[in-house]
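Shown next, in structure tokens, is the structure this report addresses.
As you look at this complex, bear in mind that one protein chain is not there, while each of the others sits in place.
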Amino acid sequence: MLTSFIHKFSAPKSYVEMTAKLLPYIASCGLLLLLTGWVWGLAFAPEDAVQGNSYRIIFLHVPASIFAQAIYLFMSICAVMSVVWRVKLAAYLIKSAASVGALITFIALFSGSIWGIPTWGTWWQWDARITSTLILFIMYLGVITLHGSFSNLEKADRLMSILVIVGLVNIPIIKKSVDWWSTLHQPASITVSGAPTIDPSMLYPLFVSILGMGLVLISLGILSSRLHILGREKNKKWVQSYE
Amino acid sequence: MQLITANNISYTINDQKLFHGLSFSLDHGSALHIQGGNGSGKSTLIRILLGISTPTKGEIKYMQPNLVLSYLGHQNAIKSYLTPLENLELIFPKAQFDNAYSWFKKLNLIGVQDETTANLSFGQQKKLALIRILANDSDVIILDEPFVGLDQATRDLLAEYLKLRVSKGASLALTSHIEPGFNCHALVLNGGAA
Partner (left out) sequence: MISVMASELFKLRKKIRAWLGPLLIMILVLIAFPLSIDISQYDLNKFYFSIIVISLLVISFLATETMFVEDFEDGTLEQIYLQERDFYKLALAKVLIYVLLIGVPMSLIGSLFSFANGVDASQLPQIFITLIFSTLLLFNLFAFGAALSINKGAMLGVLATLPLALPVIILLGRAIRAVQFGNGFYEIMALMIGAGLLVAALVPLVISITLRTHLE
């Protein structure tokens, strides 16, 4: 039953039809949750003992960082499905996921820089996490550029999948090596208060923001992929009779 | 006896269908002339027969294990910065070099053997590339426009060679808008089923 569901779902036509129905719900839920989380976090959560009000950027920065990495994981799963089982839909989704991933990684970097100004006094710091995130951003751009360079789109899909999988192997290597490197370059000032020490009154709006952002990003991805799929399959009959 | 069979193959690229439903075979001791207008998919079909491209539907089967194929297409697969002799040394291992060199002489390439290949004429480079086919005792010969750029004498030489090999049991498939000059089965591609 599961395999027949997967088979049905992975046909581009069913995906487009299904998402047409689901998208309004996902998007509105996401926006609602995200706005709730943000309003709660920005206006109602208490001040941080050490950082004052400037910590509030975590309601943007933390979800962004989480999804910057989660989206790459999603892309890798799609890439494996595309290369090993030749699932066409998976290949279509990678491109959209890469665009959304690049965007959210940039937001993570940007919001991190903004946070750096009050906390470190500088908008950039060569520490392990920031450097790894910057490299991740370049990897997303590399994937997008690679796909855009080939006019034979089936070939472009396969090459992109190969690069994504190789990049996946590289991510833990990058994290470990940048971590290793940065033990030599201690960040000069306070490190961010880690999850275990965060107060529940800040944690709940954070969870809500994370959930909300996840749904919003999924909606963006769906929007982008629908456009992409309709364009790629435009010679098929079901597209030509699509409303 | 069939050496390679093609079963109901179709090819689609960027959502354009080149051909569909093709079924044929390359047989022991027979020649197949693939014909069709420009863009009808002749070169693509050749690449599918070679196993380089995969058909969108259908399959190609090599009916015997360890089938030896020799191929010459639009590209010569020779290095332009080496001399013809050096190219020959790269292509043929020591055991087959003498045979290759005798063809080299037959094709009148001795005079230019130490020139840089880039300085040779189109026809001379094509002749050098042909040695891959002439000095090879393969089971199947696949050619894409082999006669283009050759002078009449060389065309006759090639046609004679192919006729001889087919009569000895090799299988030949070629595309050529120039008539090969010997008996072939015909496979016509015309933007749809053959």
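Letters are used for the chains, namely A and B, taken in the order the chains are written, and counting of residues starts over at 1 for each.
Following the convention adopted for this analysis, contacts are C-beta pairs under 8 Å (C-beta built on N, C-alpha and C of every residue); 3 or more make two chains touch, one makes a residue touch a chain.
These numbers come from a predicted model, not from an experiment.
Touching the missing chain, out of A:Ala11, A:Ile114 or A:Leu141, is residue A:Leu141. Across the entire complex, the residue among A:Val80, A:Leu163 or A:Val239 in touch with the chain not shown is A:Leu163. Screening B:Tyr71, B:Tyr101 or B:Phe147 against the full complex identifies B:Tyr71 as the residue touching the chain left out.
For the chain left out of this panel, the touching residue among A:Ile58, A:Ala79 or A:Val178 is A:Val178. Only one of B:His28, B:Lys79, B:Lys106 or B:Arg155 touches the chain withheld from this view, namely B:Lys79. By the touch rule set out above, chain A reaches the unshown chain at residues 135, 138-139, 141-143, 145-146, 149-150, 154-155, 158-159, 162-163, 166-167, 170, 173-174, 176-178, 180-181.
Touching residues on chain B toward the chain that is not drawn are 50-54, 69-71, 73-82, 86, 90, 93, 132.
Rule of thumb we're sticking to: only the chains that are shown with their structure count from here on.
Note for the complex: chain A touches chain B at residues 152-154, 232-236. Within the complex formed with chain A, the chain B residues making contact are 13-16.
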